[in-house]
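All protein chains but one are shown at their positions in the complex.
Let's turn to chain A:
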Amino acid sequence: MSDWREIGRALRAGALALDAAPHDTEAIAADEALRAVAELDPIMLSGKDSAAALIELARGDAGMVLAAPGPALAGRVLAQLGDDEQRERLRAAVAGGRTWAYLAITEPDVGSDATRLRTELRRDTDGRYRLYGTKRYIGNGHRGTVGVVLARTGPSPLALRAVLLDTARARTRPLDMLGLRGAQISELEFDGVPVEERDLLGAHLSPLRRGMWSIAQVFTAVRVQVAALAVGTAFAIHDLVADHHPSSPTLDDAHANIRAAEALVLRAAAEADHDRESAAPAASLAKLTATGVALDVARTLPRLLGPAALVTHPLLEKWCRDVRAFEFMEGTSQIQRLHAAQGIVRGSVWHAT
């Protein structure tokens, strides 16, 4: 893991420039550390290894991690729902840092509530599928040329499929966000974008497992990865403050809390690798705690550096904005609480043993 940590450290050099100009794809392409991040292949790694790598990389800068060309979170979906040919298509599309992959779930007004998504995959009279709808708050949606889109296939709340888009393009526009600007959060509009049969993910799974069931597994996998980014950012804040402030109980407590959140994230990732279906409450708890710890660290530690710490240390200020983004990615804390509570009621959440 020390390699990922080294790459993470190298990411910091370009973090503020990227925050100021997230649309500068030439600068991204020229950044050696970003090219190294592109080597992270979530299709090949276990969820736990991928989460561990993301923690170390985000300890450098999460915005830079998400700006790196590569399969990103879409790779985790392909690892789970894709067949060999689809995985190879994604891998080939992003090979050598050629492009970015996006994962398009969230929509205007309904967020990431999968049962209320409106984007439709319709079958036309010619037998071809076409995609209609709008996705919002999608990382790398504007600069990416390949991605996974979640769409409705019928009126039932459970009638959902994920599709791989690597040739057809949506109309896209970047959104101007407060933080995590390196991810270039975007809006994508699909107005009859053609989708081939071979683009449908999960075709090799039983019909019962292609739709909502598989989407629930996607959320479980991706939530753990977002939690890993939050933990890494909390470490980054701690590390920077510790570099300028002597050891103190506040710093030590924060470090212990971040490590505890890290342990929960890695445990949830391992559980999801073992049995993703039963790991959903654990993934929600991991995201809930990781996001909470990161926000708490961002709120308390900069004050140790005295007045105007957020002006004197612009990276610190940027990370204080960045950690807020994790709240909104793949379900807010309220959503995670509902999922975790469901697991508690069913008795499927592990206890603090």
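What we mean here is this: a contact is a pair of C-beta atoms (placed from the backbone, for glycine too) under 8 Å apart; a residue touches a chain by one contact, two chains touch by 3 or more; residues count from 1.
The rule is simple: contacts and distances are computed from a predicted model.
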**Fill in**
According to its UniProt record, the missing chain among "Lipopolysaccharide transport system ATP-binding protein", "STAS domain-containing protein", "NADH-ubiquinone oxidoreductase subunit 4L" or "Acyl-CoA dehydrogenase/oxidase C-terminal domain-containing protein" is "Acyl-CoA dehydrogenase/oxidase C-terminal domain-containing protein"
**Complete:** Among A:Glu26, A:Asp84, A:Asp126 or A:Asp176, contact with the omitted chain is made only by A:Asp176
**Prompt:** Where the complex has a chain not shown, which of A:Asp31, A:Asp61, A:Asp166 or A:Glu327 is the residue touching it?
**Reply:** A:Glu327
**Fill in**
Across A:Pro42, A:Pro69 or A:Gly111, the one contacting the chain not displayed is A:Gly111
**Residues from chain A at the interface with the omitted partner, ascending** = 19-20, 106, 109-111, 113, 116, 136-137, 175-179, 245-246, 248-251, 295, 299-304, 306-312, 314, 317, 321, 324-325, 327-328, 332-334, 337
